[in-house]
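Let's turn to chain A:
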Amino acid sequence: MFKYLNHVVISKFVMAITGIILILFITGHALGNLQIFLGKEALNKYAAFLQGLGEFLWIERIGLLVAALLHIITSIYLKLYNYNARPDKYVVKRYIKAKLNSRTMIWTGLMIAAFVIYHLLHFTVGSIQPENYKYKEIYTQNAYSVEYNANATSLSSQDNDNDANIGVNKILYERHDVYKMVVLGFKNPYISIFYIVAVILLGFHISHAVQSFFQTLGWNSPKYFTWIEKLSVAYGYFIAIAFLIVPLSILLGIIGSNV
Partner candidate 1 sequence: MKLDGKVPSGPIEKRWSKYIADLKPVNPANKRKFKVIVIGTGLAGGAAAATLAELGYNVHAFTYHDSPRRAHSIAAQGGINAAKNYQNDADSVWRLFYDTVKGGDFRSRESNVYRLAEVSANIIDQSVSQGVPFAREYGGYLANRSFGGALVSRTFYARGQTGQQLLLGVYSALNRQISLGKVTMHNRKEMLDVVIVDGRAVGVVVRDLLTGKMESHYGDAVVLATGGYANTYFLSTNAQHCNVTATYRAYKKGAFFANPCFTQIHPTCIPVSGEHQSKLTLMSESLRNDGRIWVPKATNDKRNPNDIPESERDYYLERMYPSYGNLAPRDISSRAAKRVCDEGRGVNATGNAVYLDFSDAIQRLGQQVIADRYGNLFEMYERITGVDPYNNPMMIYPALHYTMGGLWVDYNLMSNIEGLFVLGEANFSDHGANRLGASALMQGLSDGYFVLPNTINSYFGKGKPQTISTDHPEFKKSEVEANERINKLIAINGKETPTHFHRRLGKIMWDHVGMARNEQGLKLAIEKIRELREEFWQNLKIVGTASNINPVIEKANRVADFMEFAELLAYDALERDESCGAHFREEHQTEEGEAKRNDADFSFVSAWEYKGIGERPDMHKEELNFEFIHLAERSYK
Partner candidate 2 sequence: MKVKLHIWRQNGPNDKGKMVDYNLDNVSSDMSFLEMLDILNEDLILKGEEPVVFEHDCREGICGSCGLVINGKPHGPESGTTTCQLHMRKFKDGDDIFVEPFRSKAFSIVKDLMVDRSAYDRIQQSGGFISANVGSAPDANAIPIAKNIADLAMDAAACIGCGACAAACPNGSAMLFVAAKSSQLNLLPQGQPEKNKRVRAMINQMEKEGFGGCSNYYECEAACPKNISVRFIAKMNRDYFVAVVKEGTKV
C-alpha cells in the first residue's frame, strides 16, 4: 500500500488529498466549537448529535485517522527523502520566496500531531482531566416528575442519592456535559495557553496548506492564484481565530463564568 512513496509527486498528491480532508474536518470542528457562544444547550445538543451518529461516527473517525496517518507518514517520508536530496548544505543561505510557514510545515505538523493526541485524550477519551469529563446532563423520570440534573457525573451516584425518594428513577435522556467540561478545562490558564499556541500553529500550517493543495493538484491558474494564496493565509487566520477564541473567551470570563 505504501508503494506510492517511491514516487515523490504521487506522495505529494497523497499529502494534498489527505490534507484537504483534514482541513474540511477542522473547518467543521471549528464551526461546531463556535456554538459554545450560543450557550450550553446548543453546544451539548450538537455534541450529543455527533455522539448519536453511531456507526457513522466510527466511519468518520476511521476515515480521519487514516487520512491523518497517511498525511503524517507521507510527510515524514518526504521530509527525509528531501533532506537527503540536498546532503551538502550551503555555508550561507538566504531564502527569497520560501516563507517560514512553508519551511516549517513538518515541524508545525508534528507539533500539531502531538497536540491532537493530547486533545483527544483530553476531550474525547477524557483521561487528562477525568474530573471534568465525568459531568453529564441527565433527565430522569420518577412517579412525580421529570427531573433535570445538570451536575450529574454518573447514573449510579444519582441512584444512590435518590434512594430515599419514592419510586424508581427512570433515565429519560442522558448527555455528556461538553459545555461544562470545556469551560472547566479552559479555566486552567496553562491548558488554555497551550491550546491557543497549538491552534496558532495549526493556522500557520494551514496558511501554507490551502494554496499548496491547489498547486499540487494543478489548479494553479495565474488568474486566480494570487487570490488562492491570499485565501490560504486568510483561512489560516480564520481557523486559528475560530479555535482560539473559545479558550480565550473562557479565560477572560466572557463565557462560562456561571459554571
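A word on the picks: all candidates are chains of the complex that A comes from, given by their letters.
Note that contacts are C-beta pairs under 8 Å (C-beta built on N, C-alpha and C of every residue); 3 or more make two chains touch, one makes a residue touch a chain; residues count from 1.
Every value quoted in this text rests on a predicted model; they were computed, and no experiment measured them.
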Complex member in contact with chain A (any copy), out of 1 or 2: 2
Sites on chain A touched by candidate 2 in the complex: 6-13, 78, 81-98, 102-103, 105, 208, 211-212, 214-222, 225
